[in-house]
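One chain of protein is taken out of this complex; the other chains stay put.
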Amino acid sequence: MKLGDPLKLVSQLLDLPILDKDGRWCGIVDDVELEGGPGKPTRVMALLVGPGAYEGRMPGFVFRLVRAVAGGRIVRVPVSEIANIASAVKLNCKAEAAGLHRTEDRARAWIPRWGAL
Amino acid sequence: MRWILVLTIPLAACSKGPAADLPSIGEARSLGAEWALVNEQAAQGHLTPTYVETMRKQLRRQLQSGLASMTQPDSPYGDEARALLSEPDDASPEALRRHVRALKQIEDSLESA
Partner (left out) sequence: MNPLELTLGIMTAVGGFVDISELVFAAQAGSIFGYALIWVFAFSTIGIMAFGEMSGRVAAVAKQPVFNLIRHRLGLKLGLVTLVASLLSTVITCAAEVGGMGLILNHLTGAPYLLMAAASVAVLMASMWILPFKWIERVYGLLGLLMIVFAAALVAIHPPWDRLAEGFVPRVPTGLSAKKLLQFAYFGVAILSAVMFPYEAYFYSSGGIEEEWGPKDLLTNRVTTTVGFGLGSLLAIAILASAAQLFGPANVAPELPGSAALEAAIPFGRTGLLLALLGMLFAVAGAAVETCMANAYAVAQFFGWEWGRHKKPWEAPRFTLAWIALFLLALLIAMTGVEVMSLVEYAVLFSIIVLPLTYLPLMLLAGDKGYMREHANKWLAKGLGWTYFVIVCAAAIAAIPLYLLTSGGQA
């Protein structure tokens, strides 16, 4: 599917995995930012990634628990960074450029870099 | 001893306790039978000493825990389980199976009640 084509938000975009231009996993489409309104054309402006984007998609007490554990971070990925949407959303930039690899990089500091074949 | 069991089984079968203890009786019966099988195979040289020792320990611990969970430990089946527990580790398979048969009799009569 190319940008500009009509798409079904729930079945074709929401909760899809995101891969950067190098094929690395860098999140899930947790929510989308829309432009438009009732009776007007609606466009997807950005993908929203991160636990903060769960608000509105789950009961309040569950979201508060998620936020206490994982934080309320949201990363906004503009639609211009999307190369393709199929079984995953493929970006045309690296994960770092889209701000999507910060937690992975912080976790990497805990992992020794030796011993694995 | 068997006559005492035969006389007290109908009384025991009427109360709530024995019905609740049925799983523990079955467990004790099975553990006793496993113990007898281990000792029988050990006597034939089919098992390593380590396996025999560790199985006996685990079986004994499980029997103790089963006895502790019985709601009527002073019942005939509780006495039988305690008698089984008091056997030495290297008791003869036949001695252990006498207790197993007694427990099986109680178990069967409670199940059919």
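The letters A and B name the chains in turn, as written, and every chain counts its residues from 1.
Convention: a contact is a pair of C-beta atoms (placed from the backbone, for glycine too) under 8 Å apart; a residue touches a chain by one contact, two chains touch by 3 or more.
Every value quoted in this text rests on a predicted model; they were computed, and no experiment measured them.
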item	value
Contact set of chain A toward the excluded chain (per top definition)	10, 14-18, 24-28, 30, 49, 54, 57-58, 62, 87-88, 103-104, 107-108, 110-113, 115-117
For chain B, the residues touching the chain missing from this view	22-23, 26-27, 29-31, 33-34, 36-38, 41, 44-48, 50-51, 53-55, 58-59, 62, 100, 104, 111-112
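One rule holds for everything that comes next: only the chains that are shown with their structure count from here on.
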item	value
Gap in Å, rounded to a whole number, between the CA centres of chain B and chain A	61
